[in-house]
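Apart from one protein chain that is not included, each protein chain of the complex appears where it belongs.
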Amino acid sequence: MADHKPHTSHEEHLREQHLMLDPMPRGKMNEMVMESMHTTSWKFWLVFGLLSALVAYALFYKWGVMILEGLGVAGVNRPSYWGIFLVNTVFWIGISHAGTFISAILRVFKAEFRRPFTRAAELMTTFGLIQAGFSIFMHMGRVWLSYWLMPIPNERQLWPNFHSPLSWDLLAITTYLLSSTMYLFLPLIPDLAMARDRTPDGTWQKVFYRVLALGFRGTEGEWTHLRNALNIFAFAIIPVMFSVHTIVSWDFAMATRPGWNSTIFGPYFVIGALHSGMGAVVMVLAVVRGTMKNMKYFIRPEHFEAIGKLMLIISMSWAYFFFNDYIVQWYGGDKWTKELLHWHEAGPMGWMWFGMLICNVAIPWAILWNKKWRSTPWLIFIVGLLINVGMWFERYIIVPISLTINRMPFTWRLYQPGIEVWLGIGTLAFFILLYMAASRLIPLIPVWEVQEGQMAHSLRKYGRETVVTVSELE
Amino acid sequence: MTVDLNKLHAVGAIAEEAEGKWGMVIDMDLCTGCQACVAACAMENNIPYVEEVDAGYGRSMHWIRTERFWEGEYPEVKMSAYQPMLCQQCGKAPCEPVCPAFATVHSQAEQINLQVYNRCVGTRYCANNCPYQVRSFNWRDYQDSRVRPEITILANQFNPDVTVRRRGVMEKCTFCIQRIHKAQDKAKSEGREVEDGEFTTACAQACPANAITFGRIDHPESLVAQLARSPRAAHHLEELGTLPRVTYLKEG
Amino acid sequence: MAEEKALLAVFSDIDPAADAIEQLRILGVHDDCMNVISGIPVTEAMLGRPSQWTNVPRLALGGAIAGFLVGLFLAFITPNMYTIMVGGQPFTPVPPAVIVLFEMTMLGMLISTFVGVFLDSLFPNYRPMHYVPEISDGKIAILIECPPPDAQKITDVLKKLGAESVKEAEAQHL
Partner (left out) sequence: MVKRFFEWVISPMGRIAVVIAGMFVFSLAAFGIYQSQQNPKPQPIQFPHNLHVGFGIQCLYCHPGASKGPSAGLPTISKCWGCHQQIAKTQTSPKLKPMLDAMTNGTNFVWVPVAKVPEFVHFNHRPHIAAGLNCENCHGDMSKVEIAENPQVMNMGWCLNCHRERAGDDEAKLTKLTDCGTCHY
């Protein structure tokens, strides 16, 4: 764009394709990001209002009803003691994995395409974990006593039972929620300072940014501390992320239920989490690009293309782990497990099992192999949506459908969801609502990271070809 | 520092677990499936009356149930024996370690499984992990007369020795621990040990066919221990290694 | 401090700023009396500045150790405060303890890293500070503390080196 050097058409093409090679004066870029936050149409407020009403009704009102009346208003029953609540918990924790994957793993491996959307992904982590927390608290019979699960000193010397996978889960999810929130906030500080500098005095936004920017100026010391901290976070949060979903899978794998007691569940769940998480990231990016001002500059087809490749790889890994889990259980020949596998495929919910395979494997493989298709935002949005539906089916099959079959045939009974459908919709609405609110309050694009990347990238001629080079800033 | 495993009850407890203290023998040859045990248990232990809709949806809350199975297709149906199913009071219970709040624990004094209602937060993990599916969850406030006015008249028949549970709490068979305590208290006040047959559980007491026998399984001369040594004796899902305290006598 | 005078020189790019730092050093301004303020993390090497000291990694290590100790307490001490038998398992089984130790170590480390940034950068800090908002638009500012007699000389040198503006720094509310 604002470039004065003469360049060949090949270079121009590269610039057009790559955000990192298309630098813009930094003042202008800041302006664009601020503008994207402040440009809000009536449609936004309409959706915002509708979602608020939905959250108030489906999440808080319905949950209140459930707390007062007991879990009887939900569909959970004798063999399926865990219903959609746990499905949603696993689902939302899965969604939250994308944020860490993108911002930590890609940061560690210096994958440059991550730069414009790390924050969008990190926001998903935090907001997804909040929904997972809601889901797991809804699931509890006496939620007002949930603080007993926390290690709090007490006069009875009764502490949580660390034999229980749920206790590990609680520690892991708390760790993950806290660390991902801190990891979201740290790189946000410079951008909040930028927003503070560009907000006129006397507005409430100024106060908001001033408080949150903590007085950040950008001195050498501040940058050094921040960069060191981000490095530590990027490396340390990866094992935390893996541990979280592995431990969630152990909630199932450590149990005596047929079909659950599987050693492959840990990695299988982690890959599944990344699968749905990447799908969700792509959906969010497509929506942000389509609805927010100036976002077409930041989020380009190259990003969808890069995530599409990752999604394809993850989809293949998921299929591998699924097959691994399936064939071992099937070949093992335990009569209850065989009964369960038959129930999955040929039972009344068999359509869900096949739907899962179509959404998670067939459709991604059919579409994502093509570079042009996976660069098309609306198409990859649909793929991401279907992957999320498929992954939700997967969790539904693992939780309530597998619970139908146990070692006491007398108790077998199909699960029919009740109020938890509303509550699930409520968490989804709350997730979108939080995201919408965040998109108007904090810069969705990590401006300083994009600017840093643009500074580090250059074009260089080698022989007859101009290639992209990246310098090591750190 | 050396850790005395016996002091930590780690080694000693496991060896002891294999034996148990209280035990039950159910003779499937004698069981007629009359459900007297189910009714007696409900009366003794304040088990809520779950309405038709909930019961039909798999939420009946009985601590003991009579399972019945049949073989073959409709007119040529062969009924197999009735199988009363209750908490097996496992020595190594899968339900216990999974509770994050220590609400279901192993009583070291009585060698049975306990459900501590007031500690339960309702994660329902124990019920999921119970291979026998004998735990029942209070889905609603079935016994609160403010919620269900029709229960008010039933409130007078509550057993004062057993807690009345409220919504969101898991519960299960306790081997009538209130009766155990009562008998032990009486024996202690008289300065003696509890005698075999001095008391029994509600289900065993109510069984018209005497199919259920309860007593000290660790006293070799007690009736329940003698029956448990029968060649017909079998344990449910023994392959899981749960060390059940309830012995079934097979047909034959 | 009263006799020191603070100057704020604003540059539009890295190169003149780096030159200016070099010149200032020749003029006898010590590295400790200079500070560079920028909107993106410009490294010390680019500007020819000595590398900055940071306590964040040490604090992270300390937090990890503290977290590990908390984990030890939770996994091995608390079960013995009220011994409850579950499932015939020992009171302090090692494999689950590893999970508790791992999570608490990570939590301690990450919280102390986060707090470390606050401690090291003196956050939050809402006092008036030397700053110009243009920095977030790509300018690079050098903050110089010098004795008042030198101020004019330094200003002239910096102007010559391409500084967009050199003025006495005013502490302002951010």
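By letter and in written order, the chains are A, B and C; residue numbering begins at 1 in each of them.
Note that contacts are C-beta pairs under 8 Å (C-beta built on N, C-alpha and C of every residue); 3 or more make two chains touch, one makes a residue touch a chain.
Bear in mind the structure is a predicted one, so any value in this text is a computation, not a measurement.
Taking the complete complex into account, the chain left out of view touches A, B, C. Only one residue from B:35, B:60 or B:178 touches the chain missing from this view: B:178.
Contact with the omitted chain, checked across B:28, B:105, B:126 or B:228, is made by B:105. The chain that is not drawn here is touched, among residues B:162, B:194, B:223 or B:237, by B:162. Screening A:18, A:78, A:114 or A:210 against the full complex identifies A:210 as the residue touching the chain left out. Mapped onto subunit A, contacts with the missing chain fall at residues 154-157, 207, 210-211. Subunit C residues in contact with the hidden partner, per the touch definition given at the top, are 82-84, 124, 126-127. Those residues of subunit B that touch the chain absent from the view are 105, 107-110, 112, 114, 116-119, 161-164, 174, 177-178, 181, 185, 188-189.
FYI, only the chains that are shown with their structure count from here on.
A separation of 62 Å divides the Cα centre of subunit B from that of subunit C.
Chain centres here are Cα averages; for subunit A and subunit C they lie 30 Å apart. Spacing of subunit A relative to subunit B, judged by their CA centroids, is 44 angstrom.
Looking at subunit B, one finds that residues 94, 97, 99, 102 touch two or more other chains.
Within subunit C, contacts with two or more other chains are made by residues 84, 86-87, 89. Note for the complex: subunit C touches subunit A at residues 35-44, 49, 51-52, 54-57, 60, 74-75, 78-79, 81-82, 84, 86-87, 89, 93, 96-97, 99-100, 102-104, 106-107, 109-111, 113-114, 116-118, 120-127, 129, 131, 133-138, 143, 174. Every residue of subunit A that touches subunit C in the complex is listed here, in rising order: 25-27, 30, 151, 156-159, 161-163, 168, 171-172, 174-175, 178-179, 182-183, 185-186, 190, 193-194, 196-198, 210-211, 213-229, 232-233, 236-237, 239-240, 243, 247, 448, 451-452, 455, 473-474. By the touch criterion given at the top, residues 5, 8-10, 13-14, 17, 91-97, 99, 102, 104-108, 243 of subunit B touch subunit C in their complex.
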